[in-house]
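Taking it in order: structure first as structure tokens, then the write-up.
What follows is chain A.
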Amino acid sequence: MSRPVSLVPFVPATRMQDAEALARAARRIEEAAARLDPKLELQPQVRTDGWLELSVRRESLLEVARMLRDRLGYDYLLLLTGVDWEDKGFQVVLHVQNLSSGERLVVTVNIPRDDPRCPSVTSIWPTANWHEREAWDLLGIRFEGHPDLRRILMKEGWIGHPLRKDYQDTRPPRERLPRPVR
Partner candidate 1 sequence: MALALAAPALAGGNLYTRAQQLFLDLGLPPWIFAILVAAVKVALILVFILLNVLFLIWLERKLGGHLQNRLGPVYTGPFGLLQTVADALKVLVKEDVIPAAADRWAFIVAPFIAFVPALMIWLVVPFGPGLQARDLSIGVLYVAALSGLIIPSLLTAGWSSGSKWSLLGAFRAGAQLISYEVPLLLAQLAVVVWAGSLSLNDIVRAQQQGTWFILLQPVGFIVYLIAAIAELNRTPFDLPEAESELVAGFNTEYSGFRFAIFFLTEYANLLTSSAIAATLFLGGWSGPWLPPFVWFLLKTYVFVFIAMWVRFTLPRLRVDQLMNFAWKLLLPVALLNVVVTGAIVAL
Partner candidate 2 sequence: MDTQIEPRTAGGEEIHTEEIMVNMGPQHPSTHGVLRAVLTLDGERITGVDCDIGYLHRCFEKVSEKLTYPQIIPYTDRADYLGGMTNELAFVLTVEQALGIEVPRRAQFIRVIMSELQRIHSHLIWFGTFGLDLGATTPFLYSFRDREVISDFFEEVSGARMMYNYMRVGGVRNDITAAWVEKVREFLRRFPAYLQEYDDLLTGNPILKARTRGIGRIDAATAIAYGASGPVLRASGVAYDLRKNDPYLVYDELSFEVATATEGDVLARYRVRLKEMRESARLVQQALEGLPEGDFLGKAPRIIKLPPGHYYGHVEGPRGEVGCYIVSDGDRRPYRLHWRAPSFVHLQLLPIMAKGHFMGDMVAIIGSIDIVMGEVDR
């Protein structure tokens, strides 16, 4: 039997509503990024609902993600998903949180539609594993470096990625009950 895990200090209520705190958090991200690699040019946006928003280029996602977790304590990935913006390409959205300070951040990555590849963040936040599989399954975004990129919700051998806006159901239509003629 191993030792009991110590309790992480209790997080005070952080609505993070006051713009000042948010701006400070945004500045921290900017500074850390500048220290890491000046070419990143990260511009965290302050949102009104208590979240920060950060747009990251696809090539630098892994680097930024590692920085976010290791340097800035964003240790908790809430969700990872994708959005199909049709001709504007796909967008991968990550919601991450710093559990001990309550800072919350939305990371968006734009990827072109004709080349739907995105680096996998499974090595940084293991929970991304299934989220990425789901995004691959439903949106067809290929996560590179994912250990086990298979379909997860649809069955194996499914054709197409259903959450894409241009998805056409190729199955024959289901038999409907004929409406009684009156």
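How were these picked? Simply put, all candidates are chains of the complex that A comes from, given by their letters.
We adopt the following convention: a residue touches a chain if its C-beta (ideal position, glycine included) is under 8 Å from a C-beta of that chain, and two chains touch if they have at least 3 such contacts; residues count from 1.
All figures in this text were calculated on a predicted structure; none of them were measured in a lab.
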* **In-complex contact of chain A, chosen from 1 or 2** => 2
* **Touch list for chain A against partner candidate 2, complex** => 1-2, 4-8, 10-11, 13-15, 49, 51, 75-79, 81, 83-84, 93, 95, 99, 102, 106, 125-127, 129-130, 138, 151-155, 162-163
